[in-house]
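For this depiction, one protein chain was excluded, whereas all remaining protein chains were kept in their positions.
Every chain is named by a letter (A and B) in the order it is written, and numbering of its residues begins at 1.
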Amino acid sequence: MSSFAEAWNLLISGDADTWSAIFTSLHVSLLATGIGALIGVPIGLLIGARSFKGKSVLTVFLHTLLSVPTVVVGLLLYLMFTRSGLLGGLDLLFTPALMVIGETILILPMMIVFTASAVSPLAAEVLETTASLGAGRLRSGWTLLDEARLGVLAAIVAGFGRAISEVGAAFMLGGNIRGHTRTMTTSIALETSKGEFGLGLALAFILMLIAYSINLVFYSLQQQSRTI
Amino acid sequence: MLRLATTTSVEHSGLLPYLLPEFEKKNGIKVHVIAVGTGKALKMGENGDVDALLVHAPDAERVFMSKGFGEKREEIMFNHFLIAGPDRDPGGIKKCKSAAQAMKRLADGLAAVISRGDDSGTHKKEQALWKSAGIKPQGEWYLEVGRGMGPALLMASEKGAYVLCDKGTFLSMKKRLELSICFEGGDSLLNVYSIISVNPKRHPRIRHGLARKIVQWMVSKEAQRSIGAFTVEGGTLFRPLRIQGKVK
Partner (left out) sequence: MTKPAFQVEGVRKRHGDDFDLSIDELFIERGTVCSILGDNGAGKTTLLKILAGLTLPDQGEIRFHGRPMLPGGAGLSTRRRMVFLSQRPRLLRGTVLRNVLFGLSARGICGTAAIKLAEEALDDVGMASYSNRKANALSGGEAQRVALARALCLDVDALLLDEPTSHVDEDFTQGFEACLKKLQDDRGTTILIATHDSDLADRLAQQKVYLARGRLIQVLPTPEERRARMAGEPSA
């Protein structure tokens, strides 16, 4: 396939546009995944570990958020950050920072729900064990997270997958500015709209390669966890 | 840094990566180009989300200026719209003598007609043409796709339909399309591009110094010459308005 060769060429030749898009895709998704995990995992832990009033309502709500189309999040954030919007003064529209915010919001429900699911079946037993051995709340929570670590890692990997494959919000919030906010996905969308299917496919190959590499790293982390 | 909103047709043509580096070097800054439909670009200018606009919808632009959203407007280059369609020309468009006649023939519905339907400069031109021919386009033959010029052309190519497009985009995509030029020429199909700097009075955070500079630069001899020298597949896509002493 000539797209394959084209992909190889783009990478090897150090094509500035391609490498810039790769860099933007990676740093936006990885940041979003990191921040999403830092916020989402503890929330998921709290929800999964306890029973409280309105838990089922909250759970259904969070599951619904999983189905929110990315363009909707993109639109809402766009309206907030446009000059005349609520947060317009922050000057974040058409910057990678706003893309990170958008992606983080998109993957947050996923992180919360998947972490809660991973933690929930273990919570009662583990927390009883830790409490009976005199552990405080923090240590107990941390231990529960540790016991559920495979599920939690899966949540993080899933979050990364959604972040790096995202187009709608990235397009709206970043403006697809060449060399600045153009990601692999928005590049593919652009080239496809120009009828440059070959180039689009080549970029798609590269994106898959990158996603594969990152997932390989995650996978080996999971395997290590299994044997510890 | 300067934020410039432009239309997808300008972006697709590849003119800006060719033209802007000179300006960027001269001023030691980067120009961030955001390509959207003309309607959206004007809205972004109105909201102060960008510092300057490069668009091609003169009527809408004049409204924009009259409302005080823009500070300075200069017409800088032009090309023509044309009606592209299948080579065998089922609607008999190739034989038409005027744009109005062509529009009437299209409304006969012998083949599908693709409309951008996205409030872009091209779409606005299309609507103006229907209006002056006294036709309200409707029926199964009229497909409003709400997409950019590129996808609209591809769709027309796939379906054997007619579509109004700017010459620049058509030429740059020609080799991927099974379409030929069915009608072109005449003043009604003139496609004028202008550069507008957003009015800083309404949005004090606008980088208006640089915005004014880019407007001035676009009409300078050097930029105008570059525009005229820009070719794709051996053809010029845009004709400068400010050199050869004449404003057409």
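Just so we're on the same page, a residue touches a chain if its C-beta (ideal position, glycine included) is under 8 Å from a C-beta of that chain, and two chains touch if they have at least 3 such contacts.
This structure is a prediction, so every number in the text was calculated from the model and none was measured.
Visitor: For the full complex, can you list every visible chain touched by the one that's not shown?
Guide: The chain that is not shown touches these displayed chains: A.
Visitor: Of A:S2, A:S56, A:S132 or A:Q223, which sits in contact with the chain we cannot see?
Guide: A:S132
Visitor: Tell me which stretches of chain A touch the chain missing from the display.
Guide: Residues in contact with the chain left out: 125-126, 128-137, 139, 143, 146-147, 149, 228.
One rule holds in what follows: only the chains that are shown with their structure count from here on.
Visitor: Quick check on the complex: what are the chain B residues that touch chain A?
Guide: Counting only chain B, the residues touching chain A are 3, 8, 12, 17, 30, 32-36, 47-49, 147-148, 150-151, 153-154, 173, 176-177, 203, 205.
Visitor: Inside the complex, what are the residues of chain A that reach chain B?
Guide: That would be residues 82-84, 91, 93-94, 175-180, 193-195 of chain A.
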